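Of the protein chains in this complex, one is absent; all others appear in place.
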């Protein structure tokens, strides 16, 4: 198989799929060459992510990375998420073929954007 | 098989092979592009071929055509042999592939030359 | 994953058991080089000759007019570059939806001083013969139009185009890789001078194909070496492959008439089943002038590859219209040329049916694709 079992499992049974009403932060990651788009919603309590959801348009790996990425960050402090890398997402999804590494980039970008948004909103309130 | 059974038989068991001492006529046919050379010897009694022999250098079809050609002409009046055609030799050898038709030409040329030689000698004597 | 359903026959097909059976002796007992004059060589030559006669018989042409090549790609290259090399310069006419084997060959010739016109197609993927007529120039040396497109299956009006080229004495090349053995091909009625076809699309082996070259067509060989194939294609003949191709063409000639309506019915069942079960899906290609087994659909708001992956996990093999190569997605150039909007084209999937396809297969695909697309759509952010 070209894709890892972890990836296939996330693609088959995506965790945290769907939108979130009144999130504490929302962000998007995009890979225009591919038209891939991931949107991540965060619910935050005491500076920590307690719930994460995604909506994603893209190939199987991008969908799987969205699932694995949202699962990965639950429980994380917002502050660490602004530095989240594609490599972290890639390892959460069990690795990616060279020509699909952008899947991890799209998702990590969405998470970073959502974390920044949540921090911005916290600062404002 | 690319060659007729008759041709193969003549190649396997050439008739009338070898030189003839004191022939009444001798002639050569040549196909320089191929280096093929056939030499035909005739023994003549009362204007008719009573014995014919050949020596040939060339590919299998040329050897077989020499054998079939000498066999064909035994009993023929010399006068008819000066007009012998390649087609007659070709049919005597059971047909030839297109790219080996020269075998019949070499042999018919040798027979015509030998017949002319015999007629010349008869005229002289 | 138990059930396996292969709906990618336009990509490749399994070798027909009778084809393999015909080939087997030529790997072992009859292994000679057909150029050798001894019995071992002659046995191989006989296989090649017989295959050539079979192909010529189905095409109703002379065996001398059939050249064997290593694939549909080589046949296309030979046809186009062979004519170009014989002429040295000039103008080529082709269409925007040709296979890459034609398109990139024409592009390569453009870098060598040739001119090329790439004709547009309409929304159904059809070339307009009037466009061909308007594109013809005094220096046009070749017209190359495929018989049917592999992605959407639209069958081109080659007979009408052939009338134009024949009137003007311009060689007409037709890439029939997707049609020979699937729909009627008649090089005389269609005015075709060069016809490409390929083994592995018609239950023959991979790595073998043919090019029909009408007697008198001026062309040069493009692969140099020995004097094989009457000097039109150098290289030791792929004897088992040629034998297999001959048999495959023969079998298609026999089975085509019965198979075409069967596949058309199955394809309609597939499309109707899917079209009835969900919104925002469209069928691409010409409604009637289309390969019997080809069903190309666009699922809006879903990305092709995620459908292909989802079906693959169900044991179903279909192909994505848009292919993401090293991170750069190309929505199918064929769909784009047909004017299909990118947000639709991104979600295109081709199902191509074949010999082994059954109604149960089709129903299984419908049952699998409908919830899959629904699920993928539910994951998707509203883009519109």
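Chains: A, B and C, in written order; residue numbering restarts at 1 for each.
Methods note: a contact is a pair of C-beta atoms (placed from the backbone, for glycine too) under 8 Å apart; a residue touches a chain by one contact, two chains touch by 3 or more.
This is a predicted model, so every value here is computed, not measured.
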| item | value |
| --- | --- |
| Options C:226, C:261 or C:341, residue touching the unrepresented chain | C:226 |
| Among C:270, C:308, C:335 or C:369, the residue in touch with the chain that has been omitted | C:308 |
| Hidden partner chain, residues of chain C it touches | 1, 4, 6, 8, 11-15, 17, 20, 27-29, 31-33, 35-41, 44, 69-74, 76-77, 99-101, 104-105, 107-108, 198, 200, 205-208, 223-227, 234-241, 305, 308-309, 311-312, 315-320, 325 |
| Where the unshown chain meets chain B, residue by residue | 3, 8, 11-12, 14, 17-19, 28, 31, 33-39, 54-60, 63, 66, 98-102 |
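One rule holds for everything that comes next: only the chains that are shown with their structure count from here on.
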| item | value |
| --- | --- |
| Separation of mean Cα positions, chain C and chain B [Å, integer] | 57 |
| Separation of mean Cα positions, chain C and chain A [Å, integer] | 41 |
| Whole-Å separation of chain centres (CA-atom averages), chain A against chain B | 94 |
| Residues within chain B bordering two or more other chains | none |
| Multi-partner residues of chain C (at least 2 other chains) | none |
